[in-house]
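What follows is a short report on a single structure.
All protein chains of the complex are present and in place, except for one that has been dropped.
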Amino acid sequence: MTRMTIPIGPQHPALKEPLSFLLTVEGERIVESVLRMGYVHRGIERICQNRNYVQNVHVVERVCGICSHIHTTTYCQGVEALLGLEVPPRALCLRTLLCELERIHSHLLWMGVLAELIGFTTIFMYAWRDREIVLDIMEELSGGRVAHAVNVIGGVRIDLDAEMSHSILVRLDELERQIETLLGVIQHERTFRARTRGVGHLSAEQVRRYCVVGPTARASGVDVDLRRDAPYAAYDQLDFRVITAEEGDVWARTMVRLLETIESLHLCRQLLAELPQGALTVRAPRRVPPGEVVSRGEAPRGELVYYIRSDGSDKPARVKIRTPTLTTLITLPDQLRDVNTADVPAVLAGVDLCIACADR
Amino acid sequence: MNVDLILEALRKTFPAETIEVRAMPVNETFVTLPPACIRPAAQVLVEQLNLRHLSAITGQDTGSEIELLYHFWDGRGLTLRASLPREEPHIATLTDLIPGAAFYEREVCEMLGVTFEGHPDPRALLLPDDWDGEAPLRQQPSPTPAAPRHPLPLPTLGEGGG
Amino acid sequence: MTDWLSALFALLVFPGFGFLFVCALAFQWIDRKVAARLQGRIGPPWFQPLADFIKLMAKEDLLPTGAHEWACAALPMVSLATVLTAALYIPVGGWVTSAFEGDLIVVLFLLSIPALAYFLAGWLSVSVYSVVGGSRSLLQYFAYEVPFLMALSGPAILSGSWSIARIAAQQSETVWMALVQPLGFLLAIVGLIGKLKRSPFDIPKAKSEIVAGPLTEFSGRKLALWHLTLHMQTVVGIFLLVNLFLGGPGIGLAVPAALIFGVKVLLILLALSVASVLYARLRIDQLASLGWRVLAPLALAQMLTIIWIGVG
Partner (left out) sequence: MTNACPCLTATLWGRLERDMLDSLVRWARRKSPWILHFNSGGCNGCDIEILDLLTPRYDVERLGILKEASPRHADILLCTGPVTRQSRDRLRRIYEQMPAPRWVVAVGSCSCSGGVFRDGYNVLGGVDQVLPVDMYISGCPCRPEAMIDGLVRLLEMIE
């Protein structure tokens, strides 16, 4: 059979961000795929070395527009550890609240993108319509829909009162109803199942070999979640389930992510019910004593790692960012082998790529 | 993860080497090893202790040497540290033990000019195809100035704006 | 002279180009509006398809180097012409322009030419996505065409005539074919969705997979003509289905036949819009297996039953 090379990207409707795949196909079956990234490489790690610690909060927020808050959380956490700061409990809870709202927003966004890519525009519209509820809440809390600028070193910048917390709870109930409807539709829609079952399969062994993290790993039966395994912020006081599935295909990832949004809703409710009183920030000095720290957080896409080294000045000597997408990108050539070209968008969407994160 | 168990295993594997151990904030242990020991140490971690999750490889230029940090994770963090000379740094690859290390190593390679011996695919990961400057994370006044403003002749205006 | 004039009128105004053009734009708007409303959106204003068409007509016409220039220019014209010709044999609300015994076969033949032209357009415009889209459109053609043809031959066999006008007229006296052959009607609608490459069978032009399929490299006037062809095909296809399955023109009521026809047409259009919103796009192998494992056997069973009843 004749071989043909199909380029996917850098500009391609299946990719919201530039990434390039060269697929070698036989008929409609893929035999080889070559990945080229770096189209959104902005050199953030170097930029961070030229700014001071406070300015860097805003730089790392712009590593990724979808999971901006977890980036600042993990970064601030690291700097706070270097400074030996004790962050007030109320600030930790508000940070966690935003983390969970962001997870809901990110997962719903992903659901919509996947649905659009497999040609199910209606689910895309509904998922994104429901996502607006979360965006509204986040906007009311912080003033920003996508970039929130909530974290500062030593605490948070935002606060909420009883009235707002009540109005958030009401909307969360509405959101839960919507998500459950969505879940029902997806579980019963045969065409959706036909397009996602058995597509983009990753075994638990592959997940371990490639050090894959987050919902992609959990959908393959690897039970990892930093929120439970190494509680940061306020997660040690919260009660939640870690969702896993066994199948390891796009279908399992869909279920894991949607059930996770519901779990996140419960977390938000717990946080709002038990929000401690107290200060929002502690004063942080501009200069950071020499030292190094590895800070980890569970982004919507999985484990996020920051390594920060200070040389005693007001600028970090090194900020290393390892984002979860980098680990999933490495599995793509494996996932794409022997796949039908029509399933490429489902595979690409299934692992929830965030190229801006991966390229930095 | 039991840190003492790991240290014991490492000391047993490298009886002649000095192994420096430091506890760091946020559940992290830093272990400094000679560069030649990194690969055998990773082998011990992966094969004997089933510690297979490599979170990241950080490379940094401290001014006097290139430091590589291998961040492992299994409920607690374990970081292996090795220092390489600034001139022609090289170290053995881990890709055959931990396939997930492939991208991390490629990134360190292009950002700091470290050669990973035995890496199956040492292409650039993030830098552009036409990159002709220094490795960008090496300490130097400025890593190849970003191309000058207005680097290209602008396309003719006129079709737009109707 | 009057013959000549009326022929020209039939070609250019009704039921020829002018009428079909207006219908194509209107149907496109209804389709987009219904889909938008079902998705919780507002949807485009009524003049949207017209604005799109005029804008595309006035845009620069580019083709990639290496593409067959004249073939790419001729293909949309040819397919538009075949659709227009087919339209002449389909009665609109009892208005028969031209009819002869066997025109159903001619119409079905004419309606399959655009599918071929679509494939060629993809093949000749050299882009990888176009070529993949073209070969997919051919595969899709084989998947839906057989059940579609068998489903449409049902009414013809039952009424003993291969003239669309006569099949329609006969239903005025007896009963709607859709009631006699609900299965055939359903198969015909599914086949029509496949033929029109509408969602969920929009496999040859799947946006997220192969950009815009065979039309990826077309722009300006050619693209406008392609879009027009596809939308006119929708109109003609729906008209055909109404004539074959949803009864004839005269039912002896006070309401004019054209109005009744319009209502029936809208019903089918709505069904198509709703179907496009309700499902995810299938893969080409899934469509092929649906076509050959489900649709074709069903259509065959239905046809054999009709023949058996008809003979017995």
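Going in written order, the chains are labelled A, B and C, and every chain counts its residues from 1.
The rule we apply is simple: a residue touches a chain if its C-beta (ideal position, glycine included) is under 8 Å from a C-beta of that chain, and two chains touch if they have at least 3 such contacts.
All values reported here derive from a predicted model rather than from experimental measurement.
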Considering the complete assembly, the absent chain touches shown chains A, B, C
Of the listed residues C:Pro45, C:Gly66 or C:Pro256, which contacts the missing chain in the full complex?
C:Pro45
Which of A:Ser33, A:Ser68 or A:Thr96 touches the chain that is not shown?
A:Ser68
Among A:Thr5, A:Asn50, A:Gln187 or A:Ser203, which one touches the chain that has been omitted from the display?
A:Asn50
Identify the residue among A:Arg129, A:Arg171 or A:Arg228 that touches the chain left out of the display.
A:Arg129
Thinking of the whole complex, not just what is shown, which of A:Arg3, A:Arg29 or A:His58 touches the missing chain?
A:His58
For chain B, residues touching the missing partner are 127-131, 133, 136, 142-147, 149-152, 154-155, 157, 159-162
Residues of chain A (touch criterion as defined above) contacting the omitted chain:
10-13, 16-18, 38-44, 46-47, 50, 58-59, 62-66, 68, 109, 112-113, 124-125, 128-129, 132, 145-147, 354-357
Determine and list the chain C residues touching the chain excluded from the picture.
32, 36, 39-45, 47-48, 50-55, 58-62, 207-208, 211-212, 215-220, 223
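In the analysis below, only the chains that are shown with their structure count from here on.
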Could you grab the centroid distance between chain B and chain C? Build each centroid from C-alpha atoms only and quote it in angstrom.
59
From the C-alpha centre of chain A to that of chain B, how far is it in Å?
23
In the complex, go through chain A and note every residue touching chain C.
4-7, 12-14, 28, 115-123, 125-126, 129, 189, 191-192, 194-195, 340-345
Which residues of chain A touch chain B once you look at their complex with the stated criterion?
37-38, 41, 43, 45-46, 77-78, 81-82, 208-212, 224, 229-230, 232, 291-296, 303, 305, 307, 309, 317-318, 320, 322, 326-327, 329-330, 359-360
Over in the complex, which chain B residues touch chain A? Could you list them?
24-28, 30, 52-56, 58, 60, 62, 69, 71, 73, 75-77, 79, 98-104, 111, 124-128, 136-137, 143
